[in-house]
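Take a look at the following structure, please.
Note that this complex is displayed minus one protein chain, with the remaining chains in position.
Which chain is which? They are A and B, in the order written, and residues in each are numbered from 1.
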Amino acid sequence: MKKWAILLALTMMTTVVLSACGTKSETKEENGSSASGNKEVVELKFTAWGDVSSNPAEAKLAEEFNKTHDNIKVKFEPVPGDGYGTKLTTSLAAGQAPDVFLIGEGDFYKYVDKGVVEPLDDHLAKDSAFKTDIFQQDLLNMGRIHDKLYYLPKDFNPLSLWYNKSMFDEAGIPYPSNDWTWDDLTATAKKLTAKDASGKYTKFGFNATKWEYPIYTYLWSNGASIANEDGSKAEGFMNSDKTIAALQKYVDMSIGADKVSPTPQDTETMGGDSSMFMTNKLAMMVTGRWVKSDLDKSDVKYGTALIPKGADGERAGIIAAAGWAINANSKNKEAAYELVKFLSGTEAQKLRSEEGKVLPATVAELDEVKKTEVADQPVIEMMNFAKKPVTMVSSNGPIFVEEFTKALEKILLKKSTVQDALNEAAKTIDSKVK
Amino acid sequence: MRNLRSERTGYWFILPWFLGLLLFTIGPMIFSFILSFSNWDIITGVRSIEFVGLDNFINIFKDELFYQSLKVTFIFALVSVPLYQIMSILIAMLLNMRSRGMKFYRLIFFMPSVIPAVAVSMMWIMILNPEYGILNKALGWFGIQGPAWLQDPSYALGALIVMGIWGIGNTIIIYLSGLQGVPEELYEAAQLDGAGITRRFFNITIPMISPTIFFNLIMGIIGGFQYFTQAFVMTNGGPLNSTLFYNLYLYNKAFVSYEMGYASALSWILFAIIMIFTLIVIRSSSMWVYYNGDDDKD
């Protein structure tokens, strides 16, 4: 009986698997022929993080695209929450990823490294009507990796200092100036930090977050960095005297004796930094322009300023950007290229900048914004100070970030000194990089 | 003898299960076993499978996070299982009293165990908020300054254990039905002999429900190895890996960093650990398995 059963089972299994593979390859052929025939409608999917309501422009653009392209039908499927990267990787693994997807600048290298992103150079070369010189070249070049262009910029957001006017007014303190050094910021933040009778902090002057981007700007303006120029070495950078000293000063804002900032735990407890900002519990934070849409929902009054300079006058900024990429395994790359071009093109940039959350990646549209959005002048000016984080110079970037984040967590939970944590991180990174 | 005829028909009736066993259990197990000796980048597909011998297992035994996840899982099991069992038995005994309103209490105690784990997790993120959560506020009334629960590596695992107490209704009901199976005469006889509450508890109740206790202990430990949703939603293993449950680590390896070979090896180690506990169950089965003999009666 046993042999008989096993034989039967094996036959069944093979049949099921084979029939499944069979149907799959058939559909593939069908799709292929329809794409080359160009008569039938090609269906495309594209994705971005957030939900539909946080991507109003993309939903509109999809509609617009469908109207103007008879032979292509696109569908916008955003992924809400923090699961975007995982979900995208899963669908790439399953061979069911959308044809076009949005990638944040920090992951540009990672996805190219995995070989899942289609280079755009050939498509661009064939398409004489579309010129990439409409984009700001710095932004465009972010998407250029190993001498090939993989991403067309969607938008960008230089980080800047955002401050809560109501809290400054109430305390009778002048607003942050563009001449500030980080020490000025700390001193002012001290004045804005308040405790209640029981010793519980009720207001904080500044959020010295655990997010690495603001930390980078702090380190850079103090002449320190977590990696060497090409992102291949941590020893002597991550744990240099300068980095250790600067990071010590940074974390002292939240865990030192003279506390002016919430710890990450405090922030979580109080519902997140933008929520604290809106309820007048936080006076200053370094972040991107995307907070605007949330801030505008509340009645908080706010302003922006340049990120402060370091002690010796150096100022550093960082740009958060996003770019559209074509799935290297897409069955309809030509159509996908059309879509990417459209999503990054002039019309799209205009529409998005009208929504007011992000800055357009094209030169002409940015100039327009510069003229109208006087209040956000410092935000735009911060792009002149932008430096590249390690994730944008090397595919080792994620290793640096992972270990740095771990070290920072230990430091902030007071499980390790700054020096020990950074030494350990440097050692681990260098062993992984080699 | 109708049996001759019915024999083959029997195979037909159990065929769905048998096919499922081959397709979804035995087949995958064989595949998983092979995978555990290989490195595989799932994005590039079956072609890129690469055999590495025992490398995965060797690396696992050098992997700090592997030991951390074992530690978290065992601490959770060793603390939570006895705690939940003792509380469940006590509450079940109270609920077993013949008194009005017991049905109402039974419903209330059982209710949380029907709430989806995700919903429970969301609720408890708020409840455990160090500043504004109801738990620390309640502790505050007694003059206790509650910890930062989920954000403090020393308390995060404890927070999950405390949260679990809220959902022990299932276990309570199991014990309740166990208790209802204890013949009343036993207690009456013992009472006549002058045995007090404590003696009756240890000499009658505990022995009579010991099979259930033992079974629940083992299942609890196995359950610790399956613990996932709450840790994923509430802490994602943090802070500082203090809630990195084994299953969460395995998930991260398989579906976040896509080290399918490594993750398969982890799953086989999990299997081995669970087998050991299963063997303990079988070894001691004379103590608790009642239905064993009746299979031969056909």
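As a working rule, a contact is a pair of C-beta atoms (placed from the backbone, for glycine too) under 8 Å apart; a residue touches a chain by one contact, two chains touch by 3 or more.
By definition in this document, contacts and distances are computed from a predicted model.
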| item | value |
| --- | --- |
| Among "Bacillithiol biosynthesis deacetylase BshB2", "Sugar ABC transporter ATP-binding protein", "Alkyl hydroperoxide reductase" or "Spore germination protein KC", UniProt-listed name of the chain not shown | "Sugar ABC transporter ATP-binding protein" |
| Candidates B:A77, B:L150 or B:L270 - the one touching the absent chain | B:L270 |
| Among B:M123, B:L139, B:A190 or B:I204, residue touching the chain not depicted | B:M123 |
| Absent chain, residues of chain B that touch it | 2-3, 6-14, 16-21, 23-25, 27-29, 31-32, 35, 42, 46, 91, 94-95, 97, 99, 101, 105-112, 114-119, 121-127, 129, 131-132, 134-135, 137, 166, 170, 173-174, 176-178, 180-181, 209, 211-212, 215, 222, 225-226, 228-229, 232-233, 247, 250-251, 254-255, 260, 263-264, 267-268, 270-271, 274, 278, 288, 290-291, 294-296, 298 |
| Missing-partner contacts on chain A, residue numbers | 1-2, 17, 20-21, 23-24, 27, 50-51, 53-54, 77-83, 87, 90-91, 93-96, 269-272, 274-275, 278-279, 290, 294 |
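Basically, only the chains that are shown with their structure count from here on.
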| item | value |
| --- | --- |
| Interfacial residue positions of chain B with respect to chain A in the complex | 18-19, 22-23, 27, 42-44, 129-132, 148, 151-153, 238-240, 255-256, 258 |
| Chain A residues within the chain B interface of the complex | 5, 9, 12-13, 16, 86, 89-90, 92-93, 114-116, 200, 264-265, 268-270, 409-410, 413, 415 |
